Every structure is written in C-alpha cells, then in structure tokens.
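A single structure is presented below for examination.
One protein chain omitted, others in place.
And then subunit A:
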C-alpha cells in the first residue's frame, strides 16, 4: 500500500488581512509526481512558501501533515531536516559563501552526519557532472552573478545533494531554454523514486514533456478546483485558464 507523505487539510493563509489560500486540500503519496498549475496570483508560490515554513506566511486555519507528523509550527530548517525541499523561483544571492561550503554545511545539518571536505568534494562533483555544471561553480559564491538558468540549475544541484523526500519545484522551468529544461528534468527524475515525491508548481507545462505526472491540480483563487491526469494540463495548454475558471469555479 502506498504511504501518504504530505497531507494538506483545509489550509487557509492570510497575508496582510487578505486571504490567499482559501481552504486548500492536497495529498501526495510516496513516489508520486504532482503538478500544480494556476494563473498568476492564484496562490501557487504562497503554497510553496507555506509548505517550506516561511515565517511571513501564517497559517490561519488548517493542517500540514508530513510523514504522519503535524508540522504547522516547525521552522524551515526543521522541515528541511524532515525531508522537505523547495526549489526557489528566485533564489537568493549570498555573497562570500561558496556553493561548496554552503552545501556541505546544509548536507551535514540535514543528515545530522558530518561530511568531510574531501568526501563531499567528490559527491558534489558527481552531482555537478550529471547536471553538466562546470567544476568552478563549486567555488563560486552562492547564486552571485549567476544567470537565471544557472540559478535554477543550482537549485536542482542542491536538491540532488540533499536528497529530500518531497521536493517542491516553484516555477523551476521558467526562464530556462529547451536544453536546460531537459537537463533539469533529468535531474529531477534521478531524485525521484518509489519513496520520494515531487510537487511541480508551474505556470506553463514545459516540464511536462519530460516528467510523467501522476496527478495534475488546477489552483484558482486559493483553492484546488480540479484534479486530474496529464489531459488536464493539455486542456489548459489549449484553452487557457479563463476557460477552466468558468468551467470549474463555483
């Protein structure tokens, strides 16, 4: 029997008195790939940040249960240690901190096991080779001076090093050219297995040519209004969100 990994129940999030998520329900089992699609302003990034534990997104109502544990009140680092990962739409630049130093600290912290410099260098190089990243990225400052595409690749690199149970990809495909998308998609596929799950949050469906989702959800005005298979993504591709809105809203 497949085991539930993430269970979001009736989640309501307010930002500055405005309700952004209005009772969202989402269940993800181990080994599944989910796609969450929605137009701008529908609450996609709010969901991503809330799942990761951003302090600005306070839970007004509802539960987030991860691996059977209620994690509403856990900080981001505690969630990361339990296996949640967020690939950021706009990753932060951290001057003076190298990719390698940062990731070694993160890996040590997430696994609770010390990772020595030399062994980690080797691990990092393997992962970078798979993503076709030049070795010099390891010694560059985290995201500083990276192009949009390089930042996204760097997020996938972090994901492949940290090996989370649930990876949330927030618009990881935006700003990538076709070649980069296929490399990123390959990277995502390598992380995913029958225990690990992926939630792809996207505006378009560029990644869908490479990933075979088990479920596609449509987010409109803070609620998932429709869940289906890949045919739902195709429908949006052909007919746009407006059509979906009239069809499924209320």
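Note that a residue touches a chain if its C-beta (ideal position, glycine included) is under 8 Å from a C-beta of that chain, and two chains touch if they have at least 3 such contacts; residues count from 1.
Keep this in mind: contacts and distances are computed from a predicted model.
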If you look up the hidden chain in UniProt, what protein name do you find among "Malonate decarboxylase alpha subunit", "Small basic family protein", "NADH-quinone oxidoreductase subunit K" or "FeS cluster formation protein"?
-> "FeS cluster formation protein"
Would you mind spotting which of A:72, A:105 or A:147 touches the chain that isn't drawn?
-> A:105
Of the residues A:15, A:76, A:123 or A:230, which one touches the chain left out of the display?
-> A:76
Touching the absent chain when the full complex is considered, from A:124, A:138 or A:162 = A:162
Given the contact definition stated above, which residue among A:68, A:96 or A:145 touches the chain not shown here?
-> A:96
By the contact definition given up top, give the residues of subunit A that touch the hidden chain.
-> 52-56, 75-77, 79-81, 85-86, 88, 91-97, 102-103, 105-106, 109-110, 141-142, 158, 162
